[in-house]
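Following this message is one structure expressed as structure tokens.
Missing here is one protein chain; the remaining ones are kept as they sit in the complex.
In this document, chain identifiers A and B correspond to the written order of the chains, with residue numbering beginning at 1 in each.
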Amino acid sequence: MVIYTPACPAGTRPPKESKPKFSVRDLDLFYGSKKALSSVTLKIPQGQVTALIGPSGCGKSSFLRCLNRMNDLNPLARIAGSVFLDGDDIYAQGVDVVQLRARVGMVFQKPNPFPKSIYDNVAYGPRIHGLTKSRHELDAIVIDSLQKAGLYKEVSDSLEGPALRLSGGQQQRLCIARAIAVSPEVILMDEPCSALDPVATAKVEGLIDSLRHQYTIVIVTHNMQQAGRVAQKTAFFHMGELVESGDTGNLFTNPKDVRTQGYLTGRFG
Amino acid sequence: MMDIDRIPAPLKGPQVTRQLARRHRADMRFRLYGLISIGLAFSFILLLMGTLIIKGWPAFIRTEIKLPVAFNSASTPQDQENYDRLLNQFIKKPLSEGAYDNKSLLPLLSAQSYQQLRILLVDGNPLNKDVHFKASSEVDTWLKTRRLNVNKHALTSLTPPQLDALYALEKAGRLCFAFNHSFFTRGDSQEPEIAGIYAALIGSLMTLSVAIVFAFPVGLGAALYLSEFAPRNKFFELLEININNLAAIPTIIFGLLGLAFFLNILKIPRSASLAGGLTLGLVILPIIIISSKTALKTVPMTIRFGALALGASQVQTLFHHILPLSMPGILTGTLLGIVRALGESAPLLMLGMVAFIVDPPKSLLEPATVLPIQIFVWAKNPTAGFVENTSAATLVLLLFLLLLNSIIVLLRRRFERKW
Partner (left out) sequence: MLSRIIIDHSVKTVLMMATGVTIFITLGVITSILFESVQFFNFVPLGEFLFGSNWSPHASTPGHVVGHFGAFSLFLGSILITLIALSVAGPIGIFSAIYTSFYATPAMRNLIKPVLEMLAGVPTVVYGFFAIVCVAPWMRRLGLTVGLDIATESAIVAGLVMGIMIIPYISSLMDDVLYTLPQSIKDGSLGLGVTYGETIKFALIPAAFPGIASAFLLAVSRAVGETMLVVMAAGMSANLTINPLQPVTTVTVQIVSMLTGDQSFDSPQTLAAFALGLALFIITFVFNYISQRIIKRHQSQHDGH
């Protein structure tokens, strides 16, 4: 259960029990003429939490957005290399981006619930994807998603209330519930706790931990402790390059690269 | 409790692929509706402009009949009767002898041709040359139908002998087109070939001037006071709401106010450009206030504080710093108001500015008309000549508006400033 990257020493053999969910090969990303990612190669294991860390502007968000092709929306963005999801290249011709994004959900840095009711926020995806045949089934999905997101107890009697009236932490968990409701295989989270206070952060972290058995989770974070708490794997980015990656504990206690060492000890970033 | 595994895994398998294809098709259709809507809106504009241009451009040219004027008599005729007889002679001369009864060809010429002849003969000298006379509207329409392929559905009241004469005149090369400058130099008339927009243009100019002279100082003053000095309290809040509403209420209501106040209380004569101008001033006042306030608001507080900190008084700060900086915005707003006033006609209808105006007003109290009202009056007349005139007047009006709007765009480009 080790992420295979060139940065890994050749001796450590990856155990065979888990096939990677994502396998990224030589990924380059350009915004216009500016190169934001250069030949990133990384495997992301299934059923685990992978944290992406690195100094600001190093390309973590850019990398994350490559995994569900959100960069397609940016006319400047151009990509080279390949990203495999369950062995299929998601940048291949004929891949339906819409389908891809339903399989690879995303939670953003700033909570962004729709200006609708709590119920409608969670029901939004299932309704559009036509996942349910009856109101009853839809209710079940909404309640189940809210429960998984650990929000149901707090909002059970105000499901029709406006989502924008929730607190920041509740809003973020609502966004996670919204993502879960379409039953994705992967959930990408871009600094999901950066707008939250410590209590709300703890809740979201607990939630991430409880979700990892069912979903593959990739999380961008600036918070080393957070990465240590929730992530089994960690990848360190620096100036658009993937410097090193591996088991979180390993990488934190025993970084191979001086840049990783420098970042972890707080010398830059 | 909820069974987690019951929730379907979405978006995999052939059925999902079909569903996705349907959703993508719906997306394409949705986007297409947008394009179609814009296409429709664009074609409306094209249709509108096309109609006006196709119907209007012939009004800028007119038909003239070249008559051989031969006058040797010692005494110049005195009355219209005699001039008409002369004209009748001239028009018959190029024609081979036919069964043209007395004066039946006179209606081919514009009703005012005798005046032109009188001017030619006024000094009593003998004259022997070809002179261009303006043709009547009937002839004008007839020739334009033949040569320019317009007015296809126009009915003609020309009699067969008249038509014969016209064919003969045309064969002799005596029918020709010329620029219709009198369209710009004459006032209204019952005869479409004589009617022009000069009086309306002058009326518009006078009315607009009154409107600006009234609304600009008042509007600017009120905007300055409201944005720089007015205390923040309920009263002024209410006033602002009211000004915003004034900008949006139908202009016809300003007409009612103008009628009640300017005509009934101040006793300004009906149809006078003074009353019309003041009423239009009321219409554009909220526009000027609102856009001036917006312009003043864009001047950053730092500039105010900077000047005040240097010891300038509030009024000095206003005149030396804030006003110059916001002037382009204020001018743009004023121009917007002028654009609005130039095309406005509903409130003027109620002040009696629908009078038949031949000569341009010489003072602000004389009856006047404005270009949009002239268009309104002519538009009711279905004869081909007046449809032409209406379209042409509309083109002139739109041209003025286009000009003003271009100035606005230029002003905005030139002075667009990011603080």
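Keep this in mind: contacts are C-beta pairs under 8 Å (C-beta built on N, C-alpha and C of every residue); 3 or more make two chains touch, one makes a residue touch a chain.
The structure presented is a predicted model; accordingly, all values stated were derived computationally and were not measured.
Checked against the full complex, the one of B:87, B:208, B:307 or B:375 touching the unshown chain is B:375. Of the listed residues B:205, B:253 or B:327, the one in contact with the hidden chain in the full complex is B:253.
Contact with the chain not shown here comes from a single listed residue; of A:21, A:43, A:178 or A:238, that residue is A:178. Residues of chain B in contact with the chain left out of this view: 10-11, 23-24, 26-28, 30-31, 33-38, 40-42, 44-45, 47-48, 51-52, 55, 217-222, 224-226, 229-230, 239, 241-246, 248-257, 259-261, 263-264, 282, 285, 289, 313-316, 318, 339, 342-346, 349-350, 352, 354, 372-373, 375-376, 379-380, 387, 390-391, 394, 397-398, 401, 405. In the full complex, the hidden chain is touched by chain A at residues 68, 70, 73, 98-103, 105-108, 110, 112-116, 124-125, 127-129, 164, 175, 178-179, 182, 184.
We take it that only the chains that are shown with their structure count from here on.
Centre-to-centre separation of chain A and chain B, using mean CA positions: 62 Å.
Those residues of chain A lying in contact with chain B across their complex are 96, 98-99, 102-103, 129-131, 140-141, 143-144, 147-148, 182-183, 214. Residue ranges on chain B touching chain A, taken from their complex, read 2, 4, 6-12, 16-17, 19-20, 23-24.
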